[in-house]
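The block that comes next holds chain A.
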Amino acid sequence: MASLRDLTKPLLAAAIAAGASLVPWAAAAQSRITIAINTLGPETWWPQDIANNKYLTGTIGDPLVRLVSPYKLEPALASSWKVSDDGLTYEFTIRNDVLFHDGSKLTAEDAAFTFAPENAQNYVGFSRMKNGNIVSVEAQGDRVIMKLKEAIPFMIDGYISRISIRPKAYLQRVGVEGFNKQPIGTGPFKVVEHVKSQHVKMVANDNYFGGRPKVDELIWRVVPEPATRLAMLRNGEADVTYNELGASTGELQRYGMRAVSFGLPRQSVLVFNHLLRKENLPSRFADVRVRRALTMAIDREAVANAIYFGKDRAAALLIMPRDTPSLDPKYRPLAYDPVRAKALLAEAGLSGGFKVDLYAPNNLKDLAVLMVSYWQRIGIDAKLSLLDPASLNNAWFNRTLSGDAIILSQILANGVASLVYLDPAAQVVTYYSPETDALRVAGTAIVDPARQDEWFLKVFAPKLDQLYPVPVILEGRDGVFGLGQRVKDWSKFELHAMGFQWLTPQ
Partner candidate 1 sequence: MTQPLLKVDDLRTYLFTRNGIVRAVDGVSFHVDAGETLGIVGESGSGKSMTALSIQRLLPRPAGRIVGGEIRLEGEDLVAKSERQMSAIRGRSMAMILQDPMSSLNPVFTIGQQVSDPLRTHRKLPPGELRKAVERLLEMVRIPAPQTRVNDYPHQMSGGMRQRIVGAIALSCEPKLLIADEPTTALDVTVQAQYLRLLRDLQARLGLAIIMITHDFGVVARICDRVAVMYAGRIVETAATTTLFDRPAHPYTQALMRSMPRLDQRSDRLPAIDGQPPDLRQTLTGCRFAPRCAHASDICRQQYPEMTVVSPGHAVNCWHADRMMAAS
Partner candidate 2 sequence: MAEVSFPHAQERRPGRGFAALRRLPLLSGAIIAAALLAALLAPWIAPYDPAAVDLLRRFAPPAWMDGGSSLHILGSDDLGRDVLSRLIWGARVSMLVAVACVVSDAILGTAIGIVAGYCGGRVDSVLMRLADILLALPYLLIALVVVSAVGASLSNVIVIIVVLRWAALSRIVRGETMMLKQREFVALAKVAGIGPVRIMWRHILPNVMNSVVVVSTLGVGAVILFESVLSFLGVGVPPPTPSWGGMVADGRNYLTSAWWVSLFPGLVITAVCLAANLCGDWLREAMDPKSNRR
């Protein structure tokens, strides 16, 4: 068995060299890139399901404004934009040099159509833009003016930047069904073949306003099993594979394969149940020492290095501000110190340790197992329950978890998500504590990003220790893409699927 690995390489090389023309799937054009991905969501183009479908949506279309790093916005289909002081009116100026794949010209009408209230149902997971919050969207020449009933914090970062503009005239002509058969957009790639649940074949859009992609052909293949995706990367069936954080990235590393991480930064946090449950009982988690002990018991640097591919680090803050907080000693993460953790527990009157239920989504299994093991060493006996995300969310949102429970959860780590979560109106009140209640409301009311950021650093950040969620690991990105031999470079890999434009074939 030891020789399997040694055996594999020459065989593989021989197969690729000699059999390239014999084996159909290896006989690829030079600039064809195949991406094996766990899921492409429901694979509908209209409605565009942003939550599940970001790759497809982002590759054939463009948003008005692009989010290129956790806080940086860049113009895309809109050359400029304005937001009114009350946060209720948005105005976008549409570029006049952009063509849809069918050759028709992008106009303000298309943008207005895309965001029209009657089409709001087409944005799955964008609740705040639905249910009448968009009062009107109008096209005026090359401008689109959107009016809201209530202000939405981080509207552009969180919403506008994730919706790609659909062609009004074409959609009306071919209908929803026709559009799903042959979707078009303004994006860097055009769809030429779509076999549901199997693959989507795309070719480069020669007239792309951002420059023609270097890849001629882009094939998305849906492969749910991670081990199979790794096998595909190894035998050359796939050039790029999506890899869940944790498990399979280690395997990539062992083969010396390259990997790039992608998406918005996320972090894993511990959420304490006592304020989320129906009955209002005293809880040991109300004591900040207990929360600190739980954090300090975990060697987060080691965990981050081991299971997160060395790309991630221990998280200090719940919310990552624009300016790098690591410079400020105030924001340094609590160090791994099990002795101190035990002492803290003793101070809190829990020297004997305690029992606790830990709920985690099954994609964070490894992290949860590690935490249970670390906690055991300071006398905390945690019983782990892994749930699928829907079950976990339901239990959480419906307040059905009782007793002293901890939920391990993953949230976006930029201001957008955090402030959205802190929104007092949200059904899913995720993180609050009596100490930060007033601050929360105040922060949400600020619409201007710059001022909000200032508020965050000056006012909110110092109080973060009083927040109940405890950040554990800051993951660099959503996940990791493994790169095969035929991918030369992925120089400009950014937040959204747009990055596929920058794939450089060998």
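Operating definition for what follows: a residue touches a chain if its C-beta (ideal position, glycine included) is under 8 Å from a C-beta of that chain, and two chains touch if they have at least 3 such contacts; residues count from 1.
Inclusion criterion for the candidates: all candidates are chains of the complex that A comes from, given by their letters.
Model, not experiment: these values are computed from the prediction.
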item: Touching chain, any copy counted, for chain A within the complex - options 1 or 2; value: 2
item: Contacting residues of chain A [partner candidate 2, same complex]; value: 1-2, 4-5, 8, 226-227, 230, 234, 247-248, 250-251, 254-255, 299, 302-303, 305-307, 362, 365-366, 368-370, 372-374, 376, 384-388, 390-391
